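Removed from the display is one protein chain of the complex; every other protein chain stays in position.
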Amino acid sequence: MTEVLIIGAGPAGLAAARAARRRGASVVVLDSSDQLGGQYWRHLPAERPSAREHTLHHHFRRFQALSRELEQDAGCRVLRNAQVWAIEQGGGPGASAGPGAVHVLLGEPDGTHRERLVFRPDRIVLATGAHDRTLPFPGWDLPGVVTGGAAQALAKGERIVVGDRVVVAGAGPFLLPVAAALAKTGSGVVGVFEASGTPTLARGWLPQPWQLVSAGGKAFELAGYVAGQLRHRIPYSTGRAVIAAHGTDRVEAVTIAGIDADWVPIPGTKRRIAADAVCVSHGFTPRLELAIAAGCALGPERFVTVDDGQQTTVAGVHAAGEITGIGGVDLALAEGEIAGHVAAGGTVADPAVAGAVRRRRVFARFARRIEAAHGIGSGWPAVLEADTIVCRCEEVTYGRLCSIADSTASRSLRALKLSTRAGLGICQGRICGRSIEELLQARTGGLGDGSSTDRRPIAAPIRLGELAAGITAHPATDHLTDTAKGTQ
Amino acid sequence: MLPAGDDPIRPAAPTPLAITLDGERLEGVAGQSIAGVILASGRLGFRRTSAAGRPRGIFCGIGVCFDCLVEVDGARDVRACQRRAVDGNVVITQHDALPVPPSSERGGRDD
Partner (left out) sequence: MANDVIVVGAGIIGAACARALALAGVAVTVVDRGTTASGTSAACEGNLLVSDKGPGHELQLAQYASSLWDATVARLREELGQGFPSLEFDRKGGLVVATTAAGAGPLLDFAALQRGAGVEARVLDAADAKELEPDLTDAFHAAVFYPEDAQVQPAIATDALMASAQQHGARLLENTAVTGGIRDSSGALVGVQTPHGPLRASRVLIAAGPWSGEVAELLGVALPVRPRRGELLVTSRMPHRIFHKVYDGDYVGAVGSDAGELQTSSVVESTAAGTVLIGSSRQQKGFDSRLEVEVLGQLAAKALRLFPFLAGAQVMRSYGGFRPFMPDHLPLIGEDPRLPGLWHATGHEGAGIGLSLATAELVRDLMLGTPTRIDASPFQSSRASLLPHLTGVAA
């Protein structure tokens, strides 16, 4: 029986698990959270049941049914609080062939004596998702300035709003569900400020509107958000950006400005408004470190390269969801289903996945339209000042980044990280990496060492004591036994 | 945090818990993250940065930015947004000053 290990229990991972089970594979699903659902279905914990929780989500009943199905399936083992911290490539020195060894820490997040497991599955499906890409701007490091994902996680997972007068800003249709979640959690949303101007949006959204119709649920979902905006009377402006946040120890106000098609602020359009929280998201960064660790190649747009069967360039390793391209939940579900099916021995031509293949095509086109409409404008650095923090962990300012790039005349990203400290803090470049790369590309006239900030051989922090302890538990090769770890 | 009585999703009655933050007692409910308990108490910033001593709290909320680090029951570098609060947790805010540079280097640094 084929053993399929699925990393990530968001929409793509859950869909893959079900499809793999339907093909008869034995399945293990790992997620670093104590909940299933990933970010899209981030929900209240079991200790806080709520009668109408589904009103906060899309397809929540579908998610609940899917989770229940997998958890009750004796052929599917679900491990929560399971953090994959390293992948050793198959065929490496002393290693057997196959997709590789997956090293897991099992226990509470950032614990000190977590169990260490290692899996050597026949097949791996990587479904590690994405996180917000938030560009730096003056004052973004003030408490109260958070990402769109944080606003969602707090609203849907904790029933907490970050503020009572909240500004939502950035780019992309994700701003709408963020505003909706805030509104449904009792927050006053001052406005939603979308960076793309109406002509750019029209170019993205309007051509071939039948694509939106065939995207079915997507159009209805967005219509729901827009309607929600109107019901809560939340103004939605285009061609606008938060160019600065102000405050002493927390955000108290923001400056909004009109921006041009390249995202450069337009003189004379600045407006200061009071706000006690700011939720900013300019798109998404895929979480690639495990795919890179497994040896998977990335394409020119820096997503995992996959074929029709969602297989990566490493035999036996598949990828689905945001790491193959930012495309939202429907694309993730379709890709996940195909990945799980093929990983479990099926082919993409099988009738069982015909629906998923069709949906993948439709929603992939939709995703490309989103990118065309909401992609980050090249002039975004125009808002940076010399004392604007660009690497949050190491407190590196834009001024320092530039002056060191100039004085060393280095064109090595690796060396510049070492000399500026940018990207070397505990988040290991997750938040700042892509931005630092763009700023240094511009400042140096072109980086020449071919390295990137996406590579993290240690994919999550591990305590030195845990690392020294070696493997402490051995998952039974028969995956059908109950786990006794108390994590389910 | 939205009070249970006002919440349109109609939550069941929560189970209370309490933690301490730098010795001060904070009340929360079972299921909340440590960050959730702290934020619900009205604190937005609960860490000071190493170089400039600036306040930080939640930023990404999903465990990737590592801004929200606290010490929990003696363990440093715990992401408050990822760790569920347990009744009796002793939470300490983190601020790690940079090492003092060697005498040959002092005055040679910018910033």
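Lettered A and B in written order, each chain numbered from 1.
As a convention for this text, a contact is a pair of C-beta atoms (placed from the backbone, for glycine too) under 8 Å apart; a residue touches a chain by one contact, two chains touch by 3 or more.
Note that the structure is a prediction, hence the values are computed from the model and not measured.
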Chain A residues touching the chain left out here are 86-89, 92-94, 101, 103, 110, 112, 118, 293, 295, 394, 403-404, 406-412, 414-415, 418-421, 424-426, 428, 447-450, 456-458, 461-465, 467-468, 470
Positions on chain B where the hidden chain makes contact
50, 74-77, 96-102, 104-105, 108-110
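Quick note on the criterion: only the chains that are shown with their structure count from here on.
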Would you mind pulling out the distance in Å between where the CA atoms of chain A average out and where those of chain B do?
22
Within their complex, state which residues of chain B touch chain A.
1-2, 6-12, 14-15, 29-33, 36, 39-40, 44-45, 49-52, 54-67, 69, 75, 77-79, 81-84, 110-111
Show me the residue ranges of chain A that touch chain B in the complex, using the header's touch definition.
32-34, 39, 42, 44-53, 55-56, 108-112, 131-132, 141-147, 149-154, 157-162, 184-186, 249-250, 287, 392-395, 397, 400, 403, 425-427, 430-431, 461
